[in-house]
Each structure stands twice: as structure tokens, then as C-alpha cells.
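Encoded as C-alpha cells, the structure appears first; notes follow it.
Yeah, one chain of the complex is gone here, protein chain that is, but the others are all in their spots.
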Amino acid sequence: MGKNRLEAFSDGVLAIIITIMVLELKVPRGTDLAALAPLLPGFLSYVLSFVYLGIYWNNHHHMLHTVNQVSGGILWANLHLLFWLSLFPISTGWMGENHFAAVPTALYGFVLLMAAIAYWLLQRSIIASQGRDSLLARAVGRDYKGKSSPAFYLLAIPAAFVSPWISEFLYVFVALMWLVPDRRIEKVLAQE
Amino acid sequence: MGKNRLEAFSDGVLAIIITIMVLELKVPRGTDLAALAPLLPGFLSYVLSFVYLGIYWNNHHHMLHTVNQVSGGILWANLHLLFWLSLFPISTGWMGENHFAAVPTALYGFVLLMAAIAYWLLQRSIIASQGRDSLLARAVGRDYKGKSSPAFYLLAIPAAFVSPWISEFLYVFVALMWLVPDRRIEKVLAQE
Amino acid sequence: MGKNRLEAFSDGVLAIIITIMVLELKVPRGTDLAALAPLLPGFLSYVLSFVYLGIYWNNHHHMLHTVNQVSGGILWANLHLLFWLSLFPISTGWMGENHFAAVPTALYGFVLLMAAIAYWLLQRSIIASQGRDSLLARAVGRDYKGKSSPAFYLLAIPAAFVSPWISEFLYVFVALMWLVPDRRIEKVLAQE
Partner (left out) sequence: MGKNRLEAFSDGVLAIIITIMVLELKVPRGTDLAALAPLLPGFLSYVLSFVYLGIYWNNHHHMLHTVNQVSGGILWANLHLLFWLSLFPISTGWMGENHFAAVPTALYGFVLLMAAIAYWLLQRSIIASQGRDSLLARAVGRDYKGKSSPAFYLLAIPAAFVSPWISEFLYVFVALMWLVPDRRIEKVLAQE
């Protein structure tokens, strides 16, 4: 299987996830500005998840750039990543509707954690299929971001039971960390 | 990153937004013609938003035609535009369900305004990456439409509190202004 | 604009319409076989609309095969067709939920009628842009199917008020008429 269909399918699923997430924002009841206030937490959760999915789409694209042949392992590692990303809408909705209550905030962190692990597994299976001195392995390097993100999520999950705001701060912090453009893969590609 | 995936992803998101918007039209209760009457404002709002999204899809396509290389800035400016467009279904639904009440009509204008600003920012970042004498800069020219649209929306938002019909008139007027085919980019491309 | 993006966008919208239509089938209440019985009319409506959308997708593809250059007129004629097709889910849902009551059945016919007219307008605008002796004009020929379908819908709409079963029979009949493979365009292409 060439990587084109894998890319197209992943793009399709990501585009749909990012878009149906907005369906969790319910049309407000009432017609005054006050009717919008209860929607604010849902809206902020939506913004956060939109940014995360944008980051995943971007990084996923760069990572697949280094792939030539798609093995069965890569295919299922990719579907596994899409599975956890598909849980963004419901966990975002639960956190937003309940105004960042403790358990929904922790569960959101759990979904972020599982998606990060799934991304790391996909990265591993691509490197494994490319052989030892692989392009992606060199591009990823020490992978500070990839390794610290799960650590931050692991910190944020119990922190939600102290104060959900600590968790939200950590989620926003990790997102900002990834928003800083990541030129590792581009650099290694340019060196070739 | 080549522009093909950006185009494909944007097309996917736009196709989904334009289609899930119809889910905000609820199946009517009752089985007589009178049951359809309360749906009329929702239907008209749907038509308006459908036309706006069609215009965005069309213009977006022409604009991306001039792009060769997608930078990180362009990528996030594009996601920013898609973010505001993704709020069309909920703001359309709120305006339609409440029969063009003042606040929902103003909020709809706010989403139109933010989408127009996001489009302008995307245009800026493409021109910036193309350099001074860029193709797009020449094609856009004075950009009467692009500059007057936000002004009309800014007018329409407070006007909704006087009478929402003024706002609706302005939204329809701007849409019609854009429906007139815009051949600027095609002209400049033909001149090359 | 090349036709590839128009095709891809139309395919995307059609794929989404055909799939979200299933969301109008509500998960049944209760867990016995009797709980499925009230879903039967909705299911049959879904099958009918699925077949219609399959036919549109198929014919649309063949028609676009003859297009080289997409004008603004073709683009908006295409969006106009997608607009009416996007109303399939809600009109299917209304008809199914109300067990083929008169008004919903008539409205379903109205949406079929408008889609058929929109398809015909798109065909006209493609032929117009191709010039007098166009490939599509020769392929379409007398266009018995294209011309009789709206007539059947026009008959079915008032007939729903006599008995909705007459209308349903006509809808099924027209669908079967189109299911018979239409080789006109393929023939003319082969003659070239």
C-alpha cells in the first residue's frame, strides 16, 4: 500500500473530527447575550481541541513525509492514533459542558495522553520499518517535546483533583510548546 | 509542505461544514404544511450561510492557486480561517431558530467579521511569503471587496439592535457583492 | 479552475450527505424486536434516498467527464445542485418519522423535483460553455429520462394528498428507471 491513501484517509478522518467537534457546542437557549455565557467553557474547550488537532495534523503530515512503504504495522498504528483522536469531540464536550469540573478535565488529559502514546507508537513503527539509520530517527533526535508531553499529561491528570486550572494550564502549555514550529524533519530532509 | 494537502484538507473541512450545517435544521414536528412555517427562518439562514461558504470555497481556491510553498505561518493562518468558518453551523442555527432575533443576528455578523479578518490575514501571510512583487498582491490590487466587507459587518452588528432586518439586508448585500465573479486572479495569471 | 477540485469537492459533499443521512435514523427505544417496527418507514426512506444519491453521484461523474474548463456559471450551478441534495437527509427524516404522511411525502417529491431541475440547469450550463456541437449535448440526446423525471415528480406531489403510496410508487419507479445503466455518454466518448 502506498502512503497516499493512508494520508488521504487520515486527512479525511482528521477533517471530520475537527468539524463534528463543533456539533458538541449546542445552540444556546434564549436570545440575549446572557444565553451565551454558559457556552464560554465549551467554546474555550473547542478552541483548545481545535489547536491540538491542528498540531496533530501538521506533525502527522511531516512524519508521513518520511515514509515510503506502508506496512500492516504502520497501518494499524495509524488507525490506533485516529481512534484516540476520534475521542476528542466527546471528551471536549464533557469538559466544556461541565465547566472544567475535575473528572472531565482529568479524562480529557487521559485522552491527550493516549493520543500522545499512540503517536509515539506510530513513530516507533515507522522507524522500525525504515531500518536503523532511518531518516525519521535522525529527524526526531532526542525528541524532547514528544517525551515531555506525556509527562505533562501524567502530571495534569491527578492535578485536576487538586484544581482543574492546573491541568488546563498544562494542556495549554503543551499546545503552545508544539505550536513553536518544528523544523527537525525539514532540516534532515534538506541535508539529504 | 506542498499546497496539495493544504487544499485537500481545507476542501474536506469546508465540505463537511457546508453539509453538517443542515443538521441544525431540525426535522419538523407535525405533518401538515403549518409545521413547516417555523422552519422558514432556519431555512433562509441556511441558504445564506450556504452561499457564504460557497463564496469562501471559491475564493480560497483562487487564492491558493498563487501559492507554491506553504510555510508554517500560512498553515496556521489557514487553520484560523477554518476555525471561524466552523462556527457557521452553530451561529446559523441560533439565528434561524430564534427567527432573526437581535443578539443572534449580531453574533452571526461577528462570525462573518472574524472569518473576513481571518481571510485577510491568510492573504497577508501568503503575500508576505511570496515577496514584495508577489502575484497575489498584484491580483488583489486595491481589494475594494475585501476591505469593504468587514466595514459592512461592523455596521451590521450594532444595527441588529435597532432592527435585525438592516443587518440581514447587509449580509445579503455583501454576499451578492461577492457573487459577482471576481476575475482579478485569473486576469493576472493570464497576463503572466 | 480545473475540474478536479470541483469533482473532489462534490464527491466530498455527496459522501457526507449519504452518510449523515443515517444520523436521522434514531437509535430505537426498547430492546425487543417490536422496538424496530416503528423504524421500518425511516429505514425504507433511507434506502430510497441512498439509491437516489448513488444515482446522482454516478451521473454527475459521467457528466463532469465531458467538462474541460470550469466557468463561474458551472461552479454555481454545481453548488445549486449540491444545495438541494443537502436537503435529502431532513426531508427523508421527516417522511420516514411520519410513516409516509401526505405533506412530508409531497415535500420529499418537491426536493427531488428541485434537485432534478438543478441537475438539468447544470447540464445546460455545461453544454452552453462547450459550444453548440458539444460532446455532452450529443450524449444527452433527447434526454427522455431527464425530461420525464420532473414530470413524474410533478405528478407525485399532488398525488400524495390522494394517497402517499402513489407518490412512493412513482419515486421508486423513477429510481429504477435511472438504475438501468445509462451508456449515452460512454457511447459518444467511444465514438470520438
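Per-chain numbering from 1; labels A, B and C assigned in written order.
Following the convention adopted for this analysis, contacts are C-beta pairs under 8 Å (C-beta built on N, C-alpha and C of every residue); 3 or more make two chains touch, one makes a residue touch a chain.
From a predicted model like this one, the values you see are computed outputs, not experimental measurements.
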Left-out chain, listing which of the shown chains it touches: A, C
Among C:Pro41, C:Gly54 or C:Gly146, residue touching the chain not depicted: C:Gly54
Interface with the undisplayed chain - residues on subunit C: 7-8, 11-12, 14-16, 18-20, 22-23, 25, 27-28, 31-33, 35-36, 47, 50, 54, 57-58, 61-62, 179, 181
Touching residues on subunit A - with respect to the absent chain: 1, 5, 8-9, 12-13, 16-17, 20, 23-24, 72, 75-76, 79, 82-83, 86-87, 89-90, 93-94, 97-98, 101-104, 107
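In this section, only the chains that are shown with their structure count from here on.
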Subunit B on subunit C, rotation in degrees - Cα superposition, rounded to nearest 5: 90
Mean-CA-position distance for subunit C and subunit B (Å): 27
In subunit B, residues with contacts to at least two other chains: 8, 12, 16, 20, 23
